[in-house]
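As you look at this complex, bear in mind that one protein chain is not there, while each of the others sits in place.
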Amino acid sequence: MSRGQINIAGFAALAVLLIVLPFVLSSYHTFQATMVIVYAIALLGLNLLIGYNGQISLGHGAFFAIGAYATAILVTKLGMPYWVTVPIAGVVCLVVGFLFGLPALRLEGLYLALPTFALAVATPQLLNYQRVAPLTGGVQGIMFDKPDSPLLPLDQDQWLYFFCLAIAIPLYVVGWNLLRARTGRAIVAIRDHAMAAGAMGIDNAFYKTATFGVSAMYAGIAGSLSAIITQFVAPDSFPIFLSLSFLVGIVVGGVASIPGAAIGAVFIEFVPNVASEISDAAPWAVYGVVLIAAMYLMPEGVAGVCRNIGSRLETRRPATRTAPAPRRAPG
Amino acid sequence: MDNFLNQLLSGLATGGLYASIALALVMIYQATHHVNFAQGELAMFSTFLAWTLMQAGFSYWGAFLLTLVLSFIAGAVIERIIIRPIEDKPVLTVVVVFVGLLFILNSVAGWIYGYDIKSFPSPFPVGAWYANRFMSAHEVGMITVTLALLMLVFAFFRFTPLGLAMRAVAQNPVSSQLVGIRTGWILALGWGLASVIGAVAGMMAAPIVYLDPNMMGGILLYAFAAALLGGLTSPLGAVIGGFVVGVLENLAGAYIVGTEIKLSVALVIIVGVLLLKPSGLFGRTVVTRV
Partner (left out) sequence: MKRFVGALAIVALSAFAVVQAVAAGKYDPGASDTETKLGTTWAFSGPVSSTSPVERQMAGYFAMINDQGGVNGRKINLIALDDGYQPPKTVEQTRRLVEQDQVLLMYGQIGTPTNVAVRPYLNGKKVPQLFVTTGSSSLIDPKKYPWTMGFQSSYAAESTVIAKYILAEKPNAKIGILYQDDDFGTDHLNPFLAALGDKAKTMVVAKASYAVTDPTVTSQILSLKAAGADTLYLMAQSRAAAQAVSAARDQGGDNLLLFIPFVATAKSVIGPVGDDKLKGLMSTDSTKDPTDPAWKDDRAVKDYLAWVDKYVPEQDRESDRSSPLGYVSAQAMVEVLKRAGDDLTRENILKIATSLHDVAIPLLLPGVTLNTSATDYFPIHTLQLKRYDGTRWQLVGKPIDG
């Protein structure tokens, strides 16, 4: 089998798995699988920003929160159907992210990490500020009904699973195409050497703010879906821990890797549950140890490890690809 | 008017807390050009250490001094073992490791000591002569200690060969190495000293905010704001920044935005400073060479 055939076979297997999954899992596990899809969207967005564009954000939980609140408010206050609110939440976050990206333009590395960290810490407090409380429901948050499945054979959880999957897949395809194309090369070039990229005629400012906006949009869409699944938003749903979990997710899954985002999503959904069975204090400690260990042992995350194994197997045949560079665009 | 003075002076006292953590941040930044996200948790851990020593029967000052020594060693060891291998890695790697360290320190402290708050003694007797209508003895003491720390740090950088070496390493590690400075040890020294400053800050903070694994959560953000406001390269700036942030926070909370979104004052300061004057009020402008 050629490499292309292997890829096609792999994708087919994945597609079958994704479709069959909710029919073999209990509805609780289907719900968890749906959460994984939601996280995978958010992580892809964050990975676009951190992994490909080199802008560090420790505060994407804030955009996740904005998306969730947008949906909750539109559904409860304006009576919109939930599925209409998802793209609106995305657009809201695109705009907010773009605006946040404008000042962020002037900040690099560490200097961007600090204000985004502050943003994440301040988010719950901003959400229950009394002036906005009539809109956000203050600390009570907003509750709304879980959507029924319009397709009879599917129950609510299965329906939501496919609903989220149907949104996640195009987002992944768009992300993948975006990065493989000219845009993606520009985004990565800015990360690798901003000044050289500028000299080659890449509009650094535009690409950086646009990447910030798109990244926030992904997070916002994920947030919106999470609100639909859990039917509830409150300031406590978006602690700093959420933003940092996202960071953990992309580091473990693989920085600058699209499959890595999905792998990271599986990690942050399941590992805290497992860890808390070891000890009450363990979820955080496990995160910490995994973060540091990942940086030493597998700086390219799980996806990087898989890629290395793959290319090692492949070198038995005449090499068709160059050796993997330490950080490179996805292939 | 009384209230205004009260708010101002109590702001100065909390500002002292922010200032000392900010000073520790600056210390590490001076040595390594990293901002240590785990600085607050390190300080918290040192404070627990002091608490443990006191429980074991040490006097306040015995525990205090021993904590400083142990914190110095711990800081240096963390630098040599955890930070050294990633020193030249991209900023993302460094930030991630710091966040990891923050997680670990916080949860290990919770594991060992639990999450109940604990009282921590103040070395400044309650009715001391320097206590007054507006400030308790501890608050006055805390401000004094912060200023003393600043002097020491200033003297260290200005008058000791080690301080000079440290400044040299931060500016140009390769050239420093060429003139015979052992850069590796200088970096470890920077971490050690930062841990010592953090330990002092923690022990000064604990009598007011009480001791628990999350005691530094709120303080760290204000300390970031303070360090950025003053300039990450300037110890004097960090301390002034700390006092300014403390006072601003109180006055804004009492008179302007209300107490509800005090924390956002820190956010506004951080974003504002970074946009308008990224090097801070007292920092050097950093010129990047291509």
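As written, the chains take the letters A and B, and residue 1 is the first residue of each chain.
In the analysis below, contacts are C-beta pairs under 8 Å (C-beta built on N, C-alpha and C of every residue); 3 or more make two chains touch, one makes a residue touch a chain.
Note that the structure is predicted; figures quoted are calculated from it, not measured.
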Which of A:86, A:104, A:242 or A:290 touches the chain that is not shown?
-> A:242
Among B:11, B:141 or B:192, single out the residue that touches the unshown chain.
-> B:11
Sort through B:123, B:184, B:217 or B:278 and give me the one touching the missing partner chain.
-> B:217
Have a look at A:141, A:184, A:288 or A:301 and name the one touching the chain we're not showing.
-> A:141
Positions on chain B contacted by the hidden chain, ascending | 2-3, 6-7, 10-11, 13-14, 17, 107, 110, 114-119, 136, 205, 208-212, 214-215, 217-219, 221-222, 249-250, 253-254, 258-263
Quickly run down the residues of chain A that touch the omitted chain.
-> 26-29, 31-32, 35, 121, 125, 128, 130, 138-141, 143, 145-146, 226, 230-232, 234-237, 239, 241-242, 272-273, 276, 280-284
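Going forward, only the chains that are shown with their structure count from here on.
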In whole angstrom, how far does the Cα centroid of chain A sit from the Cα centroid of chain B?
-> 33
Where on chain B does chain A make contact in their complex?
-> 34-35, 37, 82, 85-86, 89-97, 99-108, 110-111, 221, 224-225, 228, 260-261, 263-264, 266-267, 270-271, 274-275, 278, 290
What does chain A use to touch chain B in their complex?
-> 50, 54, 56, 58, 103, 106-111, 113-115, 117-119, 121-122, 125-126, 129-130, 195, 244, 247, 251, 255, 279-285, 287-292, 294-296, 299
